[in-house]
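A single protein chain has been omitted; all remaining protein chains appear in their positions.
The letters A and B name the chains in turn, as written, and every chain counts its residues from 1.
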Amino acid sequence: MSEKATPPPPASSPETIPSVAARLAFYQRAGGIITPLLTAVVAFFIGGLVILVTTHKNPLSTYRAIFDGTGLNWFFHVGSDSIGIPFTDSRLWFPWDTGSVAANNLQQTLIIVTPLILTGLAVAFAFRCGLFNIGGNGQFTVGAVVGVQFGIWFAGMPRPLHIVLVMAAATVAGALWAGIAGLLKATVGAHEVITTIMLNWIALWIGSYLVGFGGPMQDPRQISAPVTRPIAESSHLPIFWGNPLLQGLHIGILIAFGALVVYWIVLNRTTLGYQVRAVGFNAEAARYGGISVPRNYFLAMAISGAFAGLAGSIDILGWEYNLDLTEVQSVQIGFIGIAVALLGRNSAIGIFFSSLLFGALLTGTSTRNLDPSIFQPELASNLTRIIQGLVVLFVGADLLILYLWQVRGKLPFRRRGER
Amino acid sequence: MVDDRSVLELRGITKRFPGVVANDHVDFDLRRGEVHALLGENGAGKSTLMNILYGLYHPDEGQILINGEPVRMSSPKDAIERGIGMVHQHFMLIPVMTVAENIVLANEPARAGLLLNYAEARKRVAELSQQFNFAIDPDARVEDIGVGQQQRVEILKALYRDAEILILDEPTAVLTPQEAHELFEILKRLTDDGLSIVFISHKLHEVLEIADRITVLRRGKMIDTVPREGSTEESLARMMVGREVLLRVEKTSADPAEPRLRVEALRVLDDRGLEAVRGVSFEVRSGEVVGLAGVDGNGQSELIDAISGLRNPVGGRVLLGERNVSGAKPRTILDEGLGHIPEDRQRRGLVLEFTLAENLILHDYDKEPNSRFGWYFPRRVAEWAATLVRQFDVRGGGPQARVAGLSGGNQQKVVLAREIARNPRVLLAAQPTRGLDVGAIEFVHRRLIEARDGGEAVLLISLELEEVVSLADRILVIYEGQIVAEYGPDVTEEELGIAMTGGRGGGEEAA
Partner (left out) sequence: MTAGAEAVQRVAERVSSARAVGILGIGLGALAFWLALPPETVRTTPVPVAIGILAIGAGIWSFSRGERKVGGGAVVSGLIGIGGAFLVMRATPSNLGDVFVWSTLAAATLRFATPLTFAAIGGMFSERSGVVNIGLEGMMLMGAFFGVYGADKAGSWVAGVAIGMAAGGLLALVHAFFAIHLRADQIVSGTAVNFLALGITGYVYNDVYGNEGTPNDLPAVPDVNIGWLDKIPPHGLGQFLAEAFGSLNLMVWLALLLLPVAYVVMFKTTVGLRIRSVGEHPRAAETVGISVYRIRYASVTLSGVLAAMGGVFLSLGFVNSFTENMTAGRGFIALAALIFGSWRPFGAFAACVLFGFSSALAQRLPDLSTSQSAAWPVLFQTLPYILTLIAVAGVIGRSIPPAAVGRPYKKQ
């Protein structure tokens, strides 16, 4: 990790290309909250057109049905009710009914929001250091695999200890996995996009080997199913809202909120965060300022991976309780994390709202929550992907926003004097 | 072979960029078979003028005539079609391709309309190279041949496209003296063949060696066009530098004490692996400003990098006080007491997306009171920033404003505040006033003198002669990676100008 190993930019390219971090900071100045909102609205509008053209149904009522499935409508049903204090038997007055169908749906949404926040953070933290972590899937998988194994081991442990141990192990595993890409970037300059993509697939196939038929982690009592043994009771995350037997909301969501706070604190209240941000905005200035660029590349990747690894274990400990082959092979959450981070503009609060949006979309369009007579869930879930794609597409095009602004006459874009 | 017909004429060319007039009603004409030099300091508007001629920029006013006919050029393609070829300062060559491929690109000889006829290409290139005695292997890859050869490839590119007018933008900037000499031979052969050449340079002796006529630009204005006969280095330097009001800085004479920075036989490579600093030695004492004058690209950047730890030297030593810091990390050197105002404040000196406060602690973000045990205290940083903003009169925003939104002068004040407020033992100021307006320049100069009077050792590296002369107590001249002369503070700009362009001027030759 020589300080001076950073290769000079090729002489043939006098222009400097802004990093993704710099681009996103630019949006924040250019449009604040307006641009992400606009991006989402345009994406939903196009999605609405798709609905209209293909099903001839009113897009608004379709979106309404999806919205009702997300459980977010729960907040609008204000009344007088009571709430149980978690882990006790006492109850308190509360304006919302915590046992309604909407409440149930909201629990499902928040269960999905949990890993989305964390993988969004995994992408965002790397972005802040000028790196593109496209390896959230792999890091998530590694976290899940390690989480399952540690959840099976140490079965006799006291519950809080066991949970902390499992999550710590998964976090470290995710960090190490992403750290490989960070190390390669720091030492030989291998592009993190390529290395993290490769690591995704390596994780996928190693995971498939471990969990699949005849693999060392396959449940020996279920020879016919490629699935691990269930984790020990002592590692289940406590459920504080909803029926524990019907997938209630576990405390993972609180951990995710905590991670948002940690993310904000690390970036804004530690010297590490200062370094990471400096490197992300202008690596050359950081180097001049005495900051080790390679060291920060490594650390940023590792911390990113830690978030994703934690996400993997929380899903296991919170509601899956075991890991099966299809889950290993169909992980998409790292990619959705990219959309979350981009739409959330790499800020903690932005990531909260964008993961809520994507989480709600995923729940609202699931077979369980969407009435097929209104809109087929299979179509709806694919519509979600289209909307994700559109969001990422528009967010990535700062010139589009520049053009919009130019039209509004706020930014003189063309250099004067040029015809 | 020079005849009186103008192959090219520029009339009243004006080009404005936001905030500057790069060319202000410039007239220029090129006769058939002549070498016409365009002389001027950095930023005098030479490159802008040539980019206009090559169709890369469009003039706001004025006319271009080729062979007496007015033309409009909107792209390099137009220029090529009208027989204009350009050899850019940064070569427009593709390193991984062969010489022949580079030359024929976009005008390839083809079989069946599509298949590249490489045999034909290399044959034509070989013929062309033979015709002008270039000794170039058409099959060599560009990245494997030397800089001088690459330049010939660029010239061949133009000749292959039947250029009649050849523009050379600072062609000797990257060449060794021998290579430059060979280039001049080539240019003579070309003009004998009837080509006309525009030769852009700021090196006086070269211009006197090669040009038939010389046009001098200064701050975007054309000063005069003179024949080579009768011109001297002194007369050209006077026109180039001008006799305008000097920014005199009030200062007492220096009272130098112990040496703070010593550079001994330092050798440093540039990005291409060539030796850019070739055995430089000097010292800077407490309480003096040492000015390092020189034309851009003579090893200053590499010297700065080596002193500040951003580039490892391949030989020699840098001593900060008594400590040998050659090859140490930037952080170590900063902590040893180096203040460094970098050449390019936007690329290196500032994190533009950071706030003022964050930029002000770029070197000390991890030291008390800014942070402790890895915790960072924005409030304390902001307080510190507010103090500095007041002290250095930074305008355009408070501690929480983004630096990107400040004007150039205020951005530089931020850099200055950061570097000076650390009370460095040695202050390295590289081009501290580049791109600033008069007021800001004055401010920077005053601060540098104050630093000197406070006992700091100041090394000022600048391309602006006025600045060096008015600030420095001792002046070193760097030329092609070596210190070629040393002067006292009362040297004239003409003398300096000649020394830094490789002329054999007076002054005490440095050891």
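Please note the rule applied: contacts are C-beta pairs under 8 Å (C-beta built on N, C-alpha and C of every residue); 3 or more make two chains touch, one makes a residue touch a chain.
Note that this is a predicted model, so its numbers are computed, not measured.
Residue B:H88 is the one among B:R32, B:K46, B:H88 or B:R311 that touches the chain not shown. Only one residue in the set A:I134, A:A308 or A:I333 touches the chain that does not appear here, and it is A:I134.
Across B:L30, B:M50, B:I64 or B:I80, the single residue that touches the chain missing here is B:I80. Only one of B:E143, B:D437 or B:E450 touches the chain withheld from this view, namely B:E143. Although one chain is not displayed, its contacts with subunit A can still be listed: residues 10, 12-13, 15, 17, 20, 23, 50, 54-55, 132, 134, 184, 188, 190-191, 193-195, 197-202, 204-206, 208-209, 212-216, 218, 329-330, 335, 338-339, 342, 376, 378-379, 381-393, 395-400. Residues 54, 56, 75-77, 80, 86, 88, 92-97, 101, 105-108, 110, 114-116, 118, 143-147, 157, 161, 176, 272-275 of subunit B touch the missing chain (whole complex, contact as defined above).
We take it that only the chains that are shown with their structure count from here on.
Mean C-alpha position of subunit A lies 47 Å from that of subunit B.
Those residues of subunit A whose C-beta lies close enough to touch subunit B in the complex are 3-4, 8, 11-12, 14, 16, 21-22, 25, 29, 268-275, 277-278, 281-282, 284-292, 415-419.
Taken together, the subunit B residues at the contact with subunit A in this complex read 15-18, 57-58, 60, 90, 95, 271-272, 308-312, 329-331, 334-335, 340, 342, 347-354, 358, 362-363, 365-366, 371, 374-376, 378, 402.
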